[in-house]
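Below is one structure; the comments refer to it alone.
Only a single protein chain was left out; the remaining protein chains are all shown in position.
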Amino acid sequence: MSSLSQPARRGPAPYTNPYLAGIGLGLVLLASFVVMGRGLGASGAFSSACAVAVDALAPAHAQANPFWKEYLESGVGHPLKEWLVFEVLGVLAGGFLSGLLAGRVRRTVEKGPRISTGGRFAFAFVGGALMGIGAKLGRGCTSGQALTGGALLSAGGWAFMLMVFAGGYGAAWFLRRQWQ
Amino acid sequence: MSAGRPARWTRNQKLAAGAVALGLGALLIGDPGDGGRVTLDARELAALVEGEVDHVTPDELADWIVAGRQDFRLVDLRAEADYAAYHVPGAERIPITGLEDAELARNEKIVLYSQEGIHSAQAWFLLKARRYPAVYILLGGLAQWQEQVLYPVRPEAGAGAEERAAFERAAARAASFGGAARAAAAGLAPAVPALVPPPITAPGVAPTAPPPAGSPVKKKKKEGC
Partner (left out) sequence: MNAPLFKFGLFGDEFSLVVAFLIGIGFGFFLERAGFGSARKLTDQFYLKDMAVFRVMFTAIVTAMLGLFYLGWLGWVDLSLVYVSPTFLWPQVAGGLLLGVGFVVGGYCPGTSLVALATGKLDALAFVAGIFAGIFAIGEAWPAISGFAESSALGRLTLPEVLHLPAGLVVLLVVLMAVGGFWGAAALERRFAGRGAGEGS
């Protein structure tokens, strides 16, 4: 593990053994299957929020678009009272909790050594936009399709997951200056 | 991550061995079953049948519809043509062979009816076997619905005040469902099929356009991203 050598004595705690973290994650996913009958997700919550924003700005326009309409019609009485929205709020809370316990909550910019902060922000924004488009085309992201679909042996989930790795390795060489 | 400490490696290897062992077990099992396998508790089912707790009378159902209750799904098991001719307002037609694919949710209250009740009893059993907890049968089927709800019988002249009041309520309700009260004479031999099916109306349901797939149906919940 490429631990940036921390001069301070009390640096952030080391990350958990990936297999144990994976088992933990797998048990959370299994609990979701057993309790809810559905898996985890993330991108759907972004879509719900986006649909609500579009609806607030241009209601007629949002209602005319089947993509927004579907998200506006879901939820328990309100499109934001949606399962994935609450799950994602939990992700924020759980991530913060774990980071706090490990001393890893720190305002910082994660970037490679050879890129400016502004450049990093630009890449992050563009990468996020690609993710948004890809997640909607693929009907899920790494959580909803690759992880959940993978565990359920979904054909589309596995095709999606293989292509995520293919896309990542294909792009890695061109972007090596950003990270390495 | 690979700190190289032998103890950690041992744990990882143990985990891997455990996963492979469980995988081999899965190979032996082959098919875990997808819920199509039916398991029954015969005594429990028999007790349910005997207790008649899974019945809904036509009167009760009519009152639910009048009250605008949306917490149940009403399923018409009859043939397409019969459904087209008349069905209880809000009912959706699902043939008994289509129950598997009908996407009835286990957390819904399901009320089944057929012409007399035999088909609904059989469908009740099928759904119970698939572990649907809340399945009900319309007692007497559509035949009794027509007799009791659509065409209530006017009481004899000497009937008590209480009976008359009950009839007035039933007659008003029948009118709202598109039916009408009828004289007792017809009630002696009520050739039910001969009764003209009324237009499918119900309070709160547009009389001209019957709801296509049943109004009390909850819309399908989104489960994906």
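Labels A and B are assigned to the chains in the order they are written; within every chain, residues are numbered from 1.
We take it that contacts are C-beta pairs under 8 Å (C-beta built on N, C-alpha and C of every residue); 3 or more make two chains touch, one makes a residue touch a chain.
Not measured: the values here are computed from a predicted model.
> By the document's own contact criterion, which visible chains does the hidden chain reach in the full complex?
Contacts of the unshown chain, counting the full complex: A, B.
> List the residues of chain A that touch the chain left out of this view.
Residue positions of chain A that touch the missing chain: 1-2, 15-16, 18-19, 21-40, 42-43, 46-47, 49-51, 54, 65-68, 76, 81, 83-99, 102, 104-114, 120-172, 175-176, 178-180.
> Could you pull out which residues of chain B are in touch with the chain that's been left out?
So the residues of chain B touching the missing chain come out as 1-2, 12, 16, 19-20, 22-37, 39, 105-108, 131, 133-134, 223-225.
We adopt the following convention: only the chains that are shown with their structure count from here on.
> In angstrom, rounded to a whole number, how far apart do the mean CA points of chain A and chain B lie?
It comes to 40 Å between the two C-alpha centres.
> Which of the residues in chain B come into contact with chain A in the complex?
Residue list for chain B touching chain A: 1, 8, 11-12, 15, 219, 221-225.
> Using the touch definition from the top, list the residues of chain A that touch chain B in their complex.
It is residues 1, 15, 17-19, 23, 37-38, 41-44, 47, 70-71, 73-74, 82-84, 135, 139-141, 143-145 of chain A that touch chain B.
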